[in-house]
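Omission of a single protein chain aside, the complex is shown with its protein chains in their original locations.
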Amino acid sequence: MAMTKNKVTGVGALVVGVLYFFATMNVRTAAVSDPIGPRFFPYILAVCMIFVGLLLVLKKEEVTEKNRAVLFAWPADKEVLARIVYTCVAGFGFGLILDSLGYLISSVLFMTAMMFITYGPGRSFLNISVGLIFGVSTYVVFFELLQVSLPRGILAF
Amino acid sequence: MESILSNLLLGFQNALSLTNLLWVTIGSFLGTLFGMLPGIGPATGIAILIPLSYGMDPTTALITMCAIYYGAMFGGSIASIMINTPGDASAIVTCWDGYRMAQKGFAGKALATSAIASFVGGMIACVMVVLLAQAAASVALKFGPAEMFALVLFAMTAVVTLAEGKLLRGAVALLIGVMISTIGIDGQSGVFRFTMGIDILQDGIEFLVAIIGCYAIAEVFNGYSELNVVHEIDVKKIGRVMISKEDWKQIWLPIVRSTPVAFFLGCLPGVGGSMTSLIAYTTERQFSKNPEDWGHGDIVGIAAPEAANNASSTASIIPMLAIGIPSSGTTAVMLGALMMLGVQPGPMLFEMRPDVAWGVIASMFIGNIVLVFMNMPMVPYIAKLLALPQKLLIPIIVCLAFMGTYMMNYSTFDFYLLVLFGCLGYVMQKLDIPIPPMVLALILGDTMEKTLRQALVATDGSPAVFLDKPIALVFFALAALSIVYSLYQNRKVERKRKAASLETA
Partner (left out) sequence: MNKLEFAGIALLSAAAVFSTGACAQEWQPDSTIEIIAPANPGGGWDLTARAIQRTLTEGKLVKKNVIVSNKPGGGGATGWTYLKGKEKNGNFLAANSSLLLLNNLLGSSPLSYKDFTPLAMLTTDWIGIAVKADAPYKSGIELLEALKKNPGALTIGVGPAMGNNDHLSFIQIARKFGVDTSKLKWVVYEGAGGDILMSLLGGHIGIATVSVPEMLTQHKAGKVRILGITSDKRMELLPDVPTWKEQGIDIVFPHWRGIQLPPGMTPAQIAYWDKVMAEVARSESFKKTIESLNGQVYYKNSAEFTKFLEEQTAILGPLTVELGLVKK
């Protein structure tokens, strides 16, 4: 069975459908509720998902020369995947430090990190300065001018 | 008719004071600026600027808020076109053709179309407000849970028609969207669903976070594979803001067609720019002579939804003014701000303070005009921003996306969701699963389940409740037609594709 996009999606759909079905079974029912209840709708969704997943997996497809596009493939360039992973890590990191370090510091760090991802480690000066400029200017505009509440973190102001 | 005109003139007199005009301009500008930030829509914009309104006269305050509202909508469109990130839910549809057009180098034209379509749609809607304010309000009342369910069902089936040729994968996307929308507290029973022990998920997943993740972040991931490719961007072409005569011929009718429908839908509580722009898009696509071009930068694909969402946002102010009941988050904020200023919107508003009521309506006209004249000259400069190197744009976009997300709910948990949805969006693109059905299902799924259950309470769960509701039945029929049509279209496209691959084999 070739790894076509349809098949991969189908398998994914089956997995999601089954998981969702089991999760729905764990949903509590309340004493005071409407006649349908909280599980009815999710059950229908799960069944539909499984049904669609089956249709996709069992669909007849021929992979011809012209048809290559239906095959599923990751991007060949490892560097692209690396960049994606770094971005995810940076995003998570931003979330972790924002409340404790405050907006100003976190945003400068995050912006700098992003710049490093796109421009690469060779241009440290550019990366850091853009990070600083961006962080400080957005801070000034939003916090001072517009009184939007941003976390202060460890800074006194 | 005469009294309407004289009231309107009174309104214009009120609105056209120098202070008011100044504030309209400031409001439009600030609104546009905020609207451009991913995730910050009119509601947040107005909320941030409430403190400014403390000292103001109520008419001025309301005028400023309207200006911010319109400005934010235009700002949202700018973001959709430039960076494929809707500023708020009503700008999602603009992404589809707007961004593609910008990618082809016609950012200026896309922006101009958006501005002009919004303007025309907004003006027509304003006229309709003047003539129909009271009547429209009473139509809105006819929509109870049963009718809303039927309407949303129709919108969902309209979404499916967009997944031509990949109906099954489109269905998967749709189902994922609805499943995600079920996460959180179930309103009707108070039970938690699928929260996996994480407290923050009690409120569910904010659809805007999912959208920014799937569109902006995923697009950034895509961009990583082309980071070192230098794009030949004709800077002059981007900045060209003119709409040619042929363009205008193409778009004027769709605009005029989409506006009235969007207007009426906009009066309904809970119907926002996202639904109306979607319905306008899918409807006009079926009228179009070249539906295959849609999704790839067709100009009508920008004009129709833009006109629709301006029309519906103009209309949504009506229930707030005329009945005193807000029909959306934004109008709720406006209502609160007005009440703090001592104005009591509602049926009595038109009688007791016609100066405020008509002043608002007049200011909607003015706001619309100011927006176009102020923003059009800015368009070439905004468009030229695209000429910045990708390597610089990407960090800026990502940071703005995160910031905008934070300002929605002040929750860092949303950052994790952003990353997750970014990955999901990327994977979906690689699998050629269409994203629009998922996104729209996310927005509408919640409402769909809610209204169904609300409608069924009266009859203890029996579907018979729909039998004596003509409006609901009409929408059910439309939904059925929609499904039949999309199955037929899907068959056609698949057959074409097979023929093409066999032909040259």
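Should a chain be cited, it is by its letter among A and B, assigned in written order, with residues numbered from 1 in that chain.
Criterion: a contact is a pair of C-beta atoms (placed from the backbone, for glycine too) under 8 Å apart; a residue touches a chain by one contact, two chains touch by 3 or more.
Model, not experiment: these values are computed from the prediction.
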Touch with the omitted chain, as defined above, among B:L8, B:L253 or B:V457: B:V457
From B:L5, B:V256, B:M339 or B:L388, residue that would touch the chain that is not displayed: B:M339
Hidden-chain contact residue, picked from the options B:I185, B:L473 or B:V493: B:I185
Residues belonging to chain A that touch the chain removed from view: 28, 30-32, 34, 147, 149, 156
Touch list for chain B against the chain that is not drawn: 43-44, 46-48, 50-51, 54, 140-146, 185, 187-192, 199-200, 202-203, 269-270, 319, 323-327, 329, 332-333, 335-337, 339-342, 344-348, 409-411, 450, 454, 457-458, 460
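Going forward, only the chains that are shown with their structure count from here on.
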Between chain A and chain B, centroid-to-centroid distance (C-alpha), Å: 22
Of all residues in chain B, those that touch chain A in their complex: 48-49, 51, 168-169, 171-172, 175-176, 178-179, 182, 186, 188-194, 217, 220-221, 224-225, 227, 390-392, 394-396, 398-399, 402-403, 406-407, 410, 412-416, 418-419, 422-423, 426, 430-433, 449, 452-454, 456-457, 460-461, 500-501, 504-505
Residue ranges of chain A in contact with chain B within the complex: 5-6, 8-9, 12-13, 16, 20, 23-24, 27-30, 32-38, 41-42, 45, 48-49, 52-53, 55-56, 59, 64-67, 70, 72-75, 77, 79-80, 83-84, 87-88, 91-92, 94-96, 98-99, 107, 110-111, 114-115, 117-119, 130, 134, 138, 142, 146-149
